[in-house]
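Everything on this sheet refers to the single structure shown next.
Only one protein chain is missing; all other protein chains are in place.
Right after this comes chain A.
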């Protein structure tokens, strides 16, 4: 076992003795908090697979969710602390090993995704905390021979009358007396919360201002080599042969080797590996994509959008209503590929031995990476250890279904006697990744005599993310990808238990899944909503104008049967000053979405000046149930709005003859500080089960901005990004 002290925050490896399930107790301290790491000679109390209390009173949670900016490492100890009655910052976090007992009950895999971390941990972690506290209180009652109802617990201390004992002392008592775990415990109601519902600072926050936070790219192992990969200029190409004589002359370069999708140069530092890579001469088999271009896809999809597709929803009789209208309103919305461009470029470190493999990878999908690495190496799955460094953003990129960047590090490290770290250059990250698929939406609609939407017919065309993956059974319904349609349907569909919140009397939605060729489609923050939000909410705006109705009135009318969305919209109307006049050249736009159960709506306010526009203000109202950590909710909503604005204003990946034209932040522009609008966030006061906020805010931003631009300029932009229409965000 190599020394792991050099990997910073994940440094001090704990090998814990335990009674029983010893395998569960090997963990890695995650950064943050102030929990002590005193040596423990006595057996800790293993409350369940996730929660352990040591005889010194240290509370440790084995966290099975990843931190990539989402706030998971803060929420997890908060949920336990609330019921266990310990200061939340005193809790230690360890990365739970990649084993089935730690898989997410929602996904059945070790995966952090879908903005459901809080929702999925809400009951289990509070219950674990309550059970642990009950066990310690029962131990005290038995030890002191007092009735259980006289026992109280606060701040890690159990009391009855004038007796008291710390949790640590009671660990031994509970075990000696064989105190059983109570199956049923009563959880606190929000009125009694002292930890939850308050602004809590990021658990690992300090390490992120000191420079100590260790991301995957910061992993340093003894003898480790760095690798840089030369990839095919055409997406999906493979190397046929290579010439490395110039490469091997570069000081620091150790060797070059072909892997399935490129040629890797290994060196003692990354810069040497890069220089060596740039000196390679490679003959490529450019693969199957060289005839493919974004424009070709748009043309093909526009044709498909005019043809009947698979029927996802047919409420009322849209076709007849529209056939009876002389000239229904019609529009086509076109949305390009998008890249995630996390600030930390993809990277992974692997040490491959004959009977096992260790991985340090910023993946949010540990069980998949483990499974695929094991299959590649012909090892049992548990012979593959996945370490969990912090991640420099994800936005969906790190839930790769092929485990691409992890697998690649294993391919490079295989056959080497030392660990190897593969670092992608930014250019590789932009050109060789996975993308929000390109979509075309065709919409037709009409209004009733009052100007309210009467019939809607939408055809959604774009490649499925889930089809032909192992998620196919869960996310495909009769050949339709529920993610492609998320945000278009009024009724629940497949495992998605929610609709748009709107009730248009005649509502028909069809879809085509064109063949999955070209660049690989992947989740991108808010997934389907990143394109359906634009098409749906902008066309709804078009219908509102066509009917001579106020855009906000139309949404409130359509959502009148949905109490939560109605409350969100009522608050938004007031907070955004929707009914107040604006200066000449300014405009307001509204959009309302339901993503993963959470209703959220925004008003964007833009000002325009010749070819420039500025998003002055975005007002956002969300109902995410009980607001567990308002500070993090606000941060997530700000971040979602920033990314939504970034995409609509400037982001676009263009495929031409199988090549991606963009390469770095100069030609794939992301939002800058000076372009950031003033953001006002309002959270509906609620005692309901908390639901997600990580992706939700992104969904309404793009359409709200587009609708505001229309209000300001009279121009409908239906092909993104906005910058192609002579309008620059300032």
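What we mean here is this: a residue touches a chain if its C-beta (ideal position, glycine included) is under 8 Å from a C-beta of that chain, and two chains touch if they have at least 3 such contacts; residues count from 1.
Following the convention adopted for this analysis, contacts and distances are computed from a predicted model.
Looking at the choices "Cell division transport system ATP-binding protein", "DNA mismatch repair protein MutL", "Isoquinoline 1-oxidoreductase alpha subunit" or "dihydrouracil dehydrogenase (NAD(+))", the name in the UniProt record of the chain not drawn here is "Isoquinoline 1-oxidoreductase alpha subunit".
Here one chain is not drawn; of A:226, A:298, A:435 or A:498, the residue touching it is A:226.
The residue from A:167, A:270 or A:595 that touches the chain not shown here is A:270.
Taking the complete complex into account, A:642 is the one of A:195, A:642 or A:717 that touches the chain left out. For the chain missing from the display, the contacting residue among A:338, A:679 or A:722 is A:679, taking the whole complex into account.
Checked against the full complex, the one of A:341, A:438, A:520 or A:601 touching the unshown chain is A:341. Among the residues A:182, A:206 or A:549, only A:206 touches the chain that is left out of the figure. Interface residues of chain A with the unshown chain, by the touch rule above, are 8, 68-71, 201-202, 204-215, 217-218, 220, 226, 251, 268-271, 341-345, 390-395, 423, 425-426, 631, 635-636, 638-643, 664-666, 670-674, 676, 678-679.
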